[in-house]
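A single protein chain has been omitted from the complex, and every remaining protein chain is retained in its original position.
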Amino acid sequence: MLKRRTDLAVEARELTRQGAGATELEGVRAREETREGYPVTRVEVLNETGAKALGKPVGTYITLDLAALARREEDAFPRAARALAAELGLLCKDVPPSAPVLVVGLGNRAITPDAIGPGAADHTLVTRHLVERAPEHFGSFRPVAALAAGVLGTTGVESGELAGAVAEKVRPACVIAVDALASRSLHRVCTTVQLSDTGIVPGSGVGNHRYALDRETLGVPVIAVGVPTVVDGATLALDILEEAGRTDLDPAALRGIGGDLMVTPRDIDQRVKDMAKVIGYGIDLALHPGLTLEDVELFLS
Amino acid sequence: MLKRRTDLAVEARELTRQGAGATELEGVRAREETREGYPVTRVEVLNETGAKALGKPVGTYITLDLAALARREEDAFPRAARALAAELGLLCKDVPPSAPVLVVGLGNRAITPDAIGPGAADHTLVTRHLVERAPEHFGSFRPVAALAAGVLGTTGVESGELAGAVAEKVRPACVIAVDALASRSLHRVCTTVQLSDTGIVPGSGVGNHRYALDRETLGVPVIAVGVPTVVDGATLALDILEEAGRTDLDPAALRGIGGDLMVTPRDIDQRVKDMAKVIGYGIDLALHPGLTLEDVELFLS
Amino acid sequence: MLKRRTDLAVEARELTRQGAGATELEGVRAREETREGYPVTRVEVLNETGAKALGKPVGTYITLDLAALARREEDAFPRAARALAAELGLLCKDVPPSAPVLVVGLGNRAITPDAIGPGAADHTLVTRHLVERAPEHFGSFRPVAALAAGVLGTTGVESGELAGAVAEKVRPACVIAVDALASRSLHRVCTTVQLSDTGIVPGSGVGNHRYALDRETLGVPVIAVGVPTVVDGATLALDILEEAGRTDLDPAALRGIGGDLMVTPRDIDQRVKDMAKVIGYGIDLALHPGLTLEDVELFLS
Partner (left out) sequence: MLKRRTDLAVEARELTRQGAGATELEGVRAREETREGYPVTRVEVLNETGAKALGKPVGTYITLDLAALARREEDAFPRAARALAAELGLLCKDVPPSAPVLVVGLGNRAITPDAIGPGAADHTLVTRHLVERAPEHFGSFRPVAALAAGVLGTTGVESGELAGAVAEKVRPACVIAVDALASRSLHRVCTTVQLSDTGIVPGSGVGNHRYALDRETLGVPVIAVGVPTVVDGATLALDILEEAGRTDLDPAALRGIGGDLMVTPRDIDQRVKDMAKVIGYGIDLALHPGLTLEDVELFLS
């Protein structure tokens, strides 16, 4: 069957529950709340039963709905950065305050919907070299290193390999990996951020990574931060047909349509920039809790 | 009814003929041939009857199918540039060889599918200032000026107004305006170039220009060069439904789907770069018939 | 003699007074004060005697020393933008509050030290199209248009011609032209902004414009905003020799050294970005006095 591809746990849950009569899935727990005015959904995959049901590894998946940011409401940016920082802080709560962290921006800077990761790395406040070389001034900072991992076609090195190589040098207590995701829902594109403590799974993301970036491969916890930036043509086709009441259709007939197409909002270039910035700033506030947004702005500009 | 939007005469003709039982439309003449190995379709709208039938002004519309370029076949680039130059040469055949020409790149450089025009302007060999200031060396060149017209949101000036203002200074014998188009067919996206002698029509293009760029507004012939780079969501929805046999559907139900979406090939960034370059080089060869592709490469790099 | 090239009135005055025993020049009046913590020097060329002495047209030249901005002191950016806005406001005081203004960014975006003008245009809040099309929302705004004039080599059209052509369409009550300048003093490079009501003079700027942009050519007052971004090699050579006590030297011997060289700070890329942004924001605050810096940030980001 034509698969609706999604990297979002919140969507996987919706899809699975549709079949299950909307009762909660076994081994899955979900909770909705609000943070800085933004809706937050927390999906916990508790055990292998839940993992199998959702097709996602055991762990916590937090989804922030930042649609207000895309509408450029007032204060939307600082609220979103603080909300992200707070949720990241919870996921990293076992990482000691002065332990080194490595931020990895996955994806291809030259392809608009895949540029979330490198963009977030650009907005990351990098301090590792300062802490090492000028401890008298920066000794109180957490050492943070950042890496825009590039893409296979321009490096010949899988981004997972590269991140692993750098992690061996930097020896971080935690890795934060930022990536563009695929969604099955148009309204989530460039409005949603998913945080999880499960790392990056092979085959996920816009670029379809082949290797995992997780505790097993890197030896330390890996927080994944993802933003859906595209819907594939096949998903759109299924949505349209469903809305049109053609659930009886042989999806094989559609197979050719979605293959090499992507569906994005018209203002994708601006939206990707906005989301990369909010993620970068959210990471900065989470990793350096003593700094304000104005401090980060000053350091980065 | 949900309209399938197209800026391509060749598509308008296909759509209209479907209703008309595939006989040729009155007031329209079409011919297919091959140039440098690329399929060329020449649609002539002969009179107001044809104009009304196609929804396109009286004039000549030439479509080159450059799909081989996207497949990066050998020699595809020089053949495409020469084919474009030959067809442009035919459309400009009444412009004297040393008369000044103004090339206008329409669209927004910061939005990938709208960047065809500015990209083509970047590859235009500009000579007007050389001819004026160093006539002893460049006196044999045609004076060519180029303008990337920017977009309303960043200038506050409609690109039609701007082009008109510059045309008043440069006083060209002909204007060539390059723009991104909308298509209704996915397989034409970034593979097709349309040349026409009718100028740019209000409401056409990806950016939906509000003013015409044509002989009436600029006082000189205006050759339009366009490349479809997106299909809108509504068009895709209609295509999918048609393939699924649901021609009975109320399209009103779909209206929300396509509005602010665009559908592009996954490698749109690279394809737009390639098409902008081939158009720029084609214009250069057409306007300076004494130069080879290697000469152009040397001047521009 | 080897000429020390300067576009800054404040430097022309220093150089001339050195010869004149440091008394004030006839026909020139100068005053120093402070604005938002930044030193401001106001040089008025009162008549033709003063103009001849300084080699600058009759008019007012205001120099802001923004060295604190380069040192990234706290609040340096908002204070600099407000200081610029206040001084621009004084120079534009005869322009009615709702009269249209055209901002012209001169220079070549692709050449770092020449990119001040296009960069400032990028940070200009453009409203002309909004005022025209949505007067119910934007009717209270001043109509502002902006133009990055490009450069001769890529357009074939002199930037003066282009600005003139657009001014004929936009019919502004005032033009603000931003450009990179040459200085003779290394410590002024990227730290100083000169504002003047005399427009742009032929042969000035990094790009050496050939046509004037002034009240005579454009028919309306032209405020020039300039930042020195380079010192030429010959100027540096003269400075070094002077410091070494070799004022007796035949400068002809040095002629070959400075010709095609430029001397810049090592961090020129970042500094040009910073100065372009502060100028753009200063213009925005001056032209829309009801807006705060936060408003501008929100509109432009």
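By written order: A, B and C. Residues from 1 in each chain.
The rule we apply is simple: contacts are C-beta pairs under 8 Å (C-beta built on N, C-alpha and C of every residue); 3 or more make two chains touch, one makes a residue touch a chain.
The structure presented is a predicted model; accordingly, all values stated were derived computationally and were not measured.
Shown as candidates are A:Gly107, A:Pro143, A:Pro265 or A:Gly282; the residue that touches the absent chain is A:Pro143.
Here one chain is not drawn; of A:Arg13, A:Arg128, A:Arg271 or A:His288, the residue touching it is A:Arg128.
Touch with the chain omitted from the figure is made, among A:Ala9, A:Val45, A:Ala85 or A:Leu162, by A:Leu162. Those residues of subunit A that touch the chain absent from the view are 122, 126-130, 143-148, 150, 152-158, 161-162, 164-166, 168-170. Listed here are the subunit C residues that touch the chain not shown: 110-112, 186, 233, 236-237, 239-241, 243-244, 246, 249, 253-254, 257, 260-269. Although one chain is not shown, part of subunit B still touches it, namely residues 72, 74, 274, 298, 301.
One rule holds in what follows: only the chains that are shown with their structure count from here on.
With each centre defined as the average position of its C-alpha atoms, the distance from subunit A to subunit C rounds to 44 Å. Remark: subunit B and subunit C have CA centroids separated by 39 Å (rounded to whole angstrom). For subunit A, the set of residues that touch two or more other chains is empty.
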